[in-house]
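Excluded from the complex is one protein chain; the other protein chains are retained at their positions.
== chain A ==
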Amino acid sequence: MTTSDIRPILEIRDLGKDFGDFNVLRDISLDVMPSQVVVVIGPSGSGKSTLLRCCNCLEVPQRGSIRICDKDLVVDGKMLPDRELNALRMQVGMVFQGFNLFPHLSVLENVSIGPRKLRGMSAKASDELALSLLDKVGLKERASAYPAQLSGGQKQRVAIARALAMEPRVMLFDEPTSALDPELVGEVLQVMKALAAEGMTMIVVTHEMGFAREVADEVLVMDGTIIEHGKPEDVFSNPKQERTRTFLKCILSH
């Protein structure tokens, strides 16, 4: 993946984040190259969500720096000014564990509101874009439904379409299938696999080992910091750290 003349989309250097006295993240450095899929695993409370949320400044890290698409998002606790921050956030799609769809808007409006209000697209153009994205996630026929009328798997696919409507350079997924009934997990992973195959750059927090094995270029094991990283087959079959072994045993027994 790493060719010397290609710049990383995401560069994290010596990142540190505290909540009050509690040190959540420390010394995290990471490069994510275009089209790379990075899967992040780690025990609950190990800072996986916080790391993703730092990558679009939903949380502001106190130390270190994050560069996205060659722009400094945050350096030593200083964020980009609001206007530029909003522009950069458009390049970073985020999919949440709890979907966070807008319940007062139809499925179509959920997807089209971004391009219409933020990318200056006309109503017609944004509707067309939204419909094509809904088609892509297999929900074109539910365009006029409201989120409350959808299953969890459908909601998450709409949320993915909503994020894609901003045409992001990188997508962040925070346990996108953890809130789903087991039989609905597959349809969401399917969409994510297709996205990866198209060359989308992705950082995915998930405990779906099958997905990681199949799609990930790199697996990170977190526990406040990156305790281990490598190709999925190496990390899963041959973990170097005792903590990784314990953790893997724990999730595989479920």
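The rule is short, and it goes like this: a residue touches a chain if its C-beta (ideal position, glycine included) is under 8 Å from a C-beta of that chain, and two chains touch if they have at least 3 such contacts; residues count from 1.
Throughout what follows, contacts and distances are computed from a predicted model.
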Chain not displayed: protein name in its UniProt record ("Heterotetrameric sarcosine oxidase delta subunit", "Xanthine dehydrogenase family protein subunit M", "Amino acid ABC transporter permease" or "Septum site-determining protein MinD"): "Amino acid ABC transporter permease"
Candidates A:Gln149, A:Ser178 or A:Asn238 - the one touching the absent chain: A:Gln149
Residue in contact with the excluded chain [from A:Ile113, A:Leu131 or A:Met209]: A:Ile113
Residues of chain A (touch criterion as defined above) contacting the omitted chain: 56, 58, 82, 86-90, 92-94, 96, 98, 100-104, 106, 113-114, 117-118, 145-146, 148-149, 159, 162-163, 166
